[in-house]
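One chain of protein is taken out of this complex; the other chains stay put.
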Amino acid sequence: MAQSTFDRRRVNGPEESFSPVFDEEDDAELGWTVKHGRGLADIRPIFLQPGLVSQANGSAYIETEKTKLACAVYGPRQSKTTTYSERGRLNVEVKFAPFSCVRRRSPLRDAEDRAVAIAVYQSIVSSICLELFPKSTIDVFIVVIENDGIEGCIASGSIAASTALADAGIEMLGLVASCSAGVRGDEIRLDPVEKEAAAADGTVILACMPALSSITNVYQSGRVSVQGALKCMELCQDRCIDVHAVMAQSLLSSRTSTG
Amino acid sequence: MTGLSKVEISYIRSSLLSDPPLRADGRAPEDFRPIAVETGVAPLANGSARVSIGQPRAGRGHEAEGAGGGTEVVAAVKLEVDGVGDDEEGGKVICSVSCSPAAYPHLSSPALDDLQSDLTSLLGSVLSHPSLCPQNLVIVPGQKAWALRLDTIVFADAGNVVDCLMLACRAALVDTRVPSTRSVEYRAPGRQSGTLNEVPDDLMDVDQSRNGPSSMLETRDPSSAVDFELADYWDEGKVLESRDSWPVCVTLNMLPTIHFLDATSQEETAVPLRLHTMFSFPGGKPTSHGMRMAGAGTSDMTQIGLLLKHAEKYARNMWIGLEAKLAEEEARRSVKAREKFYGGRRR
Amino acid sequence: MSVVPDEKKPTPTNQVQSDELRAQIFQRLHPHAYLDRFLVEGVRPDGRTPEEWRDAFINVGSVSTADGSALVRIGGTTIVCGVKAEIAEPELDTPDQGFLVPNIDLPAICSPKFKPGPPSEEAQVLSERLNAALVSTQLLPLTTLCIEPGRSVWCLYVDATCINYDGNAFDAALLAMVAALRNTTLPVATYNEETGRTTCRSRTTRHPLSLNRDKLITGLSFGVVPTPSVPLDPTAFEEPLLIRAFSVVVDVQGRVVFVEGGVCGKSGTDYDGDEGSTLIEKSIQAAQERAKILHQLLQ
Partner (left out) sequence: MDLDDLETGEYRLTCPGETITSAHDFMRGHGTYVDDELVIASVAGTVQRVNKLVTVRAARSRYNAEVGDLVVGRITEVQPRRWKVDANSRQDAVLMLSSVNLPGGVQRRKLESDELQMRTFFEEGDLLVAEVQAFFADGAMSLHTRSLKFGKLRNGQLVVVPPVLVRRLKSHFIALPCGVDLILGLNGYIWVCKHMQDADHGDEGFDAEAVYSNQNDEIDGPTRLAISRVSSIIRVLADHFVPLTDTLFLEAYNWLIEQEVNTKDLILGDLGDAMVAATCSVR
């Protein structure tokens, strides 16, 4: 929104500026009735392509309709810190492009970047064999190009990060797939878009390794009943098997195309 | 502190897995250390609470390592008047956590910053969720609202800091009073004013603050209320509307076959995987406000299903305990507040 | 990682692998000599001739959260640019002019040489050059961004983010910014005298920006190496080896509107006056030809 502080490292605009205000307002209640022609248990189609960033050790670009983000993996490389660590360190940094949200984001790091980074970190950290990389750091960088709900962002970010790690040839226990769900009343919708998530009572994000049927992350917000949350997790876990297939397919086809 | 040695970690883990499970201080897996709650600790705040888990060994410095000690947190709520943006309903909850460097003497300052922002984002994602925003933070619909700043400070961390933080937050929020306000309206003379005047000797037309979504219809009406004033009355104000929804947190530390509660720092190091669950029981009905898995390790559906059932039970016990304590504190408080107000007047 | 000794008879596949390995080691240890060997033969490490451009690709309007957007790829270099329009008060001395705020971000994702955090020196210099190019050419007359003189104007934040950095970010970023601006549409905004507020009527009724059609610009970058050739469109490997680099900005009619010395490379061996001017003439010619192709892409 407003660019409050003068930053001599960037080209600066006016001291203050505001998002345009529209006379006709969207009704927030309409969020849940958003039409997108998919069933409650359907997720958005995933376009996933590994190896897009040629400079990185591994990378992936993911697009699920309006959620678009790129992820690159650098490492394992020597940790900067001097203290010895027996296990490798995983570092996840998330950056939203200034134009990625409905309101312009200031280019400075904010709390949401960090929140998404922590969630993605939790999703993928247990899948990596960090004990094989003493003294090393694996950097995972994510740039969100277009954001359609923080839930989708975390889920897609985890998928892209896991794919990029596999693309970088880093040893892992399994691929991490992730899926989100929104609950309103008794109705559960998988992979909600931003408006749906805003209109929902609560949301659940699940990350798991379908190959090992183990869960690496559970992230629930808003209000949900225990039964509702468990039901969401089960539905998400089922859907993650499909996501896993997409990930495996994209990795295999990228391998065969590059020879 | 350089963490624990491998043998210490394996000793803690194997003790927990032995039958019956055993912990360093003799507790059973589902036992908490003694919890102390005190509200109204910050006189200048609109609501505040101090919570400690385990016995704080204040003033004994770094000996917290290995020797137990306690986790101690203070939470305080300050209300600030804030403009309402064009597409906002008004009222917001802003959380922040700061960690005293004394609580983490072994952390470098960037690591401390990271920890603070991690805890802040955890608290914020649960407590600042729109579903918890109290309706009565609106002062003048479409114009002004209270911004609720919930600041917490971690004074000592001997493990299980998240549960302690959430307890302190709930206690402080329940302790919070929103000052009574009345909207002030400027009207052309001669117009009929249908106002309810609580204090008759007021000079201006006053209108009792109208809260809730019903008044949202008038936000674009230029002749409606534009400003407000504070009521001068012994009562400090009204409680927050969603006070029965602010959740408590129970952290379940997970080993493959068992789980345990209220881990000490050593236990947290030895058993990194945990599940934070936030529950509230408005009207006795359990509602989950947040779940976060943290730490390296994996779980599975059956374990999580089981954990959640247990978590609900533990959270309910904690909720009931906290409610009883808060009711006690409240009784004490209103007497104190009344005395303070009239005492101040007489002087 | 050891080179297979010569006396050993390697199997054919081993032979290929070890040759590749040796080339890699040579490239890492003596990058200058490595590049020179190629240029002497009239080719470059990526197979291009020194006078060859990399393929360019533009995709516009894919980011729905932006008021205008473009994705540009030149070879491996990928840049996404989005325009966000906001409303601001104009400066006192220019009450009828809006703002155009171009910035480029080179995040840690795009290359191992960038770290997370505030903009690197390279990003700061690039932002300044892009700003200079966009402002000096008057591609977008700022008066067209005025809503109510002295009260309310549009402020266009043109933010480019590099996803993959393989050299020549200037060309790609400028192309992305111009394409994004061409793609940008603004809602109809009105200033209400009474309330002092600016509002837009509808999200759907939108108008494109009034760009100066004949001022559409493209940037073209060249490198200077000791050998008498000017490798254009340098890659990330070549960039640090150049002793000089410069960029030419050409408009739609082929007029040169902007020439600037580059950021990378160290000064030192300069060409003699004559040699230097023919070099520049040659490059400008190359730029004009290339510009035609890019303009077609933009249309």
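In order of appearance the chains are A, B and C, and numbering begins at 1 in each one.
The working rule: a residue touches a chain if its C-beta (ideal position, glycine included) is under 8 Å from a C-beta of that chain, and two chains touch if they have at least 3 such contacts.
Remember, it's a predicted structure, so these values are computed and weren't measured experimentally.
Engineer: With respect to the chain omitted from the figure, which of B:L22, B:V41 or B:V184 is a touching residue?
Structural biologist: B:L22
Engineer: Write down which of B:G40, B:G54, B:P247 or B:P286 is the residue touching the left-out chain.
Structural biologist: Per the contact definition at the top, the residue touching the missing chain is B:G54.
Engineer: Spell out the interface residues on subunit B facing the chain that's missing from view.
Structural biologist: Contacting residues on subunit B, toward the hidden partner: 2-8, 10-12, 14-15, 18-20, 22-28, 31, 33-34, 54-55, 57, 60, 63, 65-68.
To be clear about the criterion, only the chains that are shown with their structure count from here on.
Engineer: Of all the chains, which has the CA centre nearest the overall CA centre?
Structural biologist: So the chain nearest the centre of the shown protein is A.
Engineer: Could you please state the distance in Å, as a whole number, between where the Cα atoms of subunit A are centred and where those of subunit C are centred?
Structural biologist: Distance between chain centres, rounded to whole Å: 28 Å.
Engineer: Using mean C-alpha positions as chain centres, tell me how far subunit B is from subunit C in Å, no decimals.
Structural biologist: Computed from C-alpha means, the inter-chain centre distance equals 49 Å.
Engineer: Which subunit B residues sit where two or more other chains touch them?
Structural biologist: none
Engineer: In the complex, go through subunit A and note every residue touching subunit B.
Structural biologist: Per the touch definition, subunit A meets subunit B at residues 21, 25, 111, 114-115, 118, 122, 125-126, 130, 198, 201-202, 204, 209, 212-226, 229-230, 233-234, 237.
Engineer: Give every residue of subunit C touching subunit A within the complex, in rising order.
Structural biologist: These residues of subunit C touch subunit A: 62-66, 69, 76, 78, 80, 82-91, 99, 101-103, 105, 107-112, 116, 118-119, 124, 127-128, 131, 155, 157, 159, 161, 163-166, 187, 189, 197-203, 236.
Engineer: Inside the complex, what are the residues of subunit B that reach subunit A?
Structural biologist: On the subunit B side, the touching residues are 86-87, 117-118, 120-121, 124-126, 129-131, 245, 275, 286-294, 296-301, 304-305, 308-309, 312.
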